[in-house]
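Every protein chain of the complex appears in place save one, which is left out.
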Amino acid sequence: MDIVVCMKQMPDLQQIRIKDRKPILENVPLVWGDLDKNAIEEAALIKEKVGEAKITVVAKGSDKLQQGILEPLAMGADEAVLLTDPAFEGSDSMGTAKVLAKAIEKIGAYDLVILGEGSTDNYSGLVGSALAELLNLPEITYVRELNVENGKVTAVRNMEESFEVVEANLPVVITVAQEINEPRLPKFMAIRKAGAKPRHEWGPADIGLSADEVGENAASVDMLSNLAPEQDRKNIILEGDLDEKIDALVDALIKEGVLGR
Amino acid sequence: MNIESKLGLDVFKIDEEPHIIINQEICRSCEEKFCLYVCPGKLYSINRETGDMDVECSGCLECGTCRIACVHGALDWNYARGGFGVQFRFG
Amino acid sequence: MSEILVFCDKDETAFELVSKSREFAKELGATVSAALLGNGAAGKADDYFSYGADRVYVSEHSVLSDFYVATYADALQQIAEGEDVEFVLLGSTKRGKELAGRLAQKLNAGAITDANDVRVSDGNLVADRYAYGGNTLASVAVNTPKKVISVMPRTFEAGLREAKEGEVVNVDLDLKDPEVRVVERRDKAGDEVNLDEAEMLLCVGRGVQNKEDLEMIEELADLIGAEIGCTKTPASDWEWFSEERMVGLSGKKCKPSLYISIGISGQIQHTVGVMDSKIIATINTDENALMFNITDYGIVGDYAVVVPKLVEKLKSLG
Partner (left out) sequence: MEEEKVEVVIVGAGLAGLSAAYVLAQEGVDTVVVERGDYPGAKNVTGGRIYMYPVARYFPELWEDAPLERHVTRETLTMMAENCSTSITLDSDRFREEPYHSYTILRSKFDRWFGDKVMEAGAFVLPKSRADDVIMEDGRVAGIRMGDEDEIPADVVIAADGVLSLMAEKAGLRQAQQPKHFAVSVKEVIELPSKTIEDRFSLGPNEGTAQLFFGDLTKGMMGGGFLYTNINSISLGLVVGIESLMERDPKIEVHELIEDFKARPEIRNLIAGGEIVEYSAHVIPEGGVNAMPRLYSDGILVVGEAAGFGLNMLLTVRGMEFAVGSGVMAAETIMKARESKDYSAASLSYYEELVKESFIFKDLHSFRNVLSMLENPRLFNFYPQAVCDIFEKLMWIDENPKAKISSTVIREGISKFLNWSTIRDVAGMLRI
């Protein structure tokens, strides 16, 4: 079985500082989104279960990806395709889906395409569906349990009102929810050996696209502004011993007219 | 600026597992309780309900002052686990 | 004349969007339509008209009885392509978000999800959505001929209903059988709760570590007449609560007068659902919790100590 996992490097959100309402992204370390790790973990679990499987990671990110990719490779991926060309930068979700689809078509063999239900940074949740459409595949999103057997998947989806149990034939695109698994922490020796696994760097030309068909140039969404929200919360941390804090809180809430009406 | 707000400027990756464990028995026998004022993050406090010493590991700057100052050896002290704890942006 | 097409799998959200679209339509010189798909669709037409739709597209095609994203995307594509539809407004429910990606791809459109606000600017719709995990609020606009925007439920209010006539277009859709089959639907441990309407809301997060502690939290909630909500972990992972009580991006959007967070770190996935609270109070041991950044009154302390004290105090006030 051939499994493709799509991942994206993103800035470590906790490291983003705001200055004059603008986010400072310079020098912010890049990390994998939590859901991306759930995706690779799920692929690794499937491989362990079915035995014969090849996992290829398609990852988008900066030149730091050469380092970062060791983690998914150590978690169980067999091969990696790195989309690090600066031309890919600044793409919107639909553009990302296009690039991923082209890369996956070039990989050729794919029974399962797994990715997170959204990226932890922007959470647009568009890529999985758009990718499924581009690859002309069925999709199962928000998956919290996944079972692959005899060319068929059964999945439990976490929807608002219920858990939906669905089935489909391979190949299929799956987007996973965070509760599907607990990503493993790869051991050192696995990371070390991961360095020897095949890695390919593909630019736009390698996947049959021109530079102006990808990245910011091709973005279908314009960013007009991106500033820290102006918030007018009072940000009062109540001081004193516990009784004083409690008294102050209750007083404040009564004064605000939200308590004891 | 108070110490809580100052710590709020730093990046902390919170681990649910504490990395400093206090031996309350030894701690109770200590008269000086140096930890209460040597900690640059002011993370030690005496629990008013139980009388135990509490430490708020999530704001720990991992300097180790308390480990050195706790001459009675009440602290099972470690750095935060890999990938957790304070992450300095300037240093 | 351009057209704003509204669709949501939840009618109440669709009504909010239809109502608001009336305003957009006035500024853009557009008309407002809605797609009604699946069993019983035809019967809803008058409701949609009463909120301001000029036209509804109706299909009760048999394959639409279950919501499968590709089938619904196909249906909406056929509706949206056949007419002057420039804007497709979807509800940013889970189904709405997956639909947005698939439909946008079919329409060669750009897409925005989880919009918190939408307004008209230069003949286009500009949406606000949180970016960088909530660190920033981005204003974005789609630049393709057709535009797909999914809007968070309860971003807008459904306006007053007015008796109004409209055009019913029964569409004849060419749809395939879904490739993904629903085998079973398991109800979530459900209880009847309407968090979106709650005036007082108390939410618990992963900082509340013992299920037994819910007792004191319930006592507090009872005292102030609050509903109890939660973040993702207590619902999805620990299953302490039904997901009806989950607040945030994949849950409810609430606008209470008072919102009290207990043991909540303040990730955007949750806080997006409470940003519009009048007053936010927070109890958390971690003084660095992001939650304090959006708090009016905060207590740094262990909820297990703070909550009983607060209960005691409130009781003393009678």
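Here the chain labels run A, B and C in written order, and each chain numbers its own residues starting at 1.
Just so we're on the same page, contacts are C-beta pairs under 8 Å (C-beta built on N, C-alpha and C of every residue); 3 or more make two chains touch, one makes a residue touch a chain.
As the structure is a computational prediction, the values presented were derived from the model and not from experiment.
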- Touch partners, limited to displayed chains, of the chain removed from view: A, B
- Task: Tell me where the left-out chain touches chain A, residue by residue.
- Result: 12, 17, 19, 27, 29, 31, 67, 187-189, 191-192, 195
- Item | Hidden partner interface residues of chain B, rising order | 1, 3, 6-7, 9-10, 13, 32, 34, 36-42, 61-65, 67-69, 71, 73, 78-83, 85-91
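Methods note: only the chains that are shown with their structure count from here on.
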- Task: Please report how many Å separate the Cα centroid of chain A from that of chain C, as a whole number.
- Result: 21
- Note on the structure: Distance between the CA centroids of chain B and chain C (whole Å) is 41
- Could you please state the distance in Å, as a whole number, between where the Cα atoms of chain A are centred and where those of chain B are centred? 34
- So which bits of chain B are touching at least two other chains? 4
- What residues in chain A touch two or more of the other chains? 237, 242
- Write out the stretch or stretches of chain B touching chain C in their complex. 4, 7-8, 10, 12, 14, 49, 56, 58-59
- Of all residues in chain C, which touch chain B in the complex? 265, 285-288, 292, 300, 305
- Residue set of chain A touching chain C in the complex reads 11, 13, 16, 18, 23, 92-94, 97, 118, 120-130, 132-134, 138-142, 144, 154, 156, 158-169, 172, 177-179, 219-229, 231, 233-238, 242-243, 245-250, 252-253, 256-260
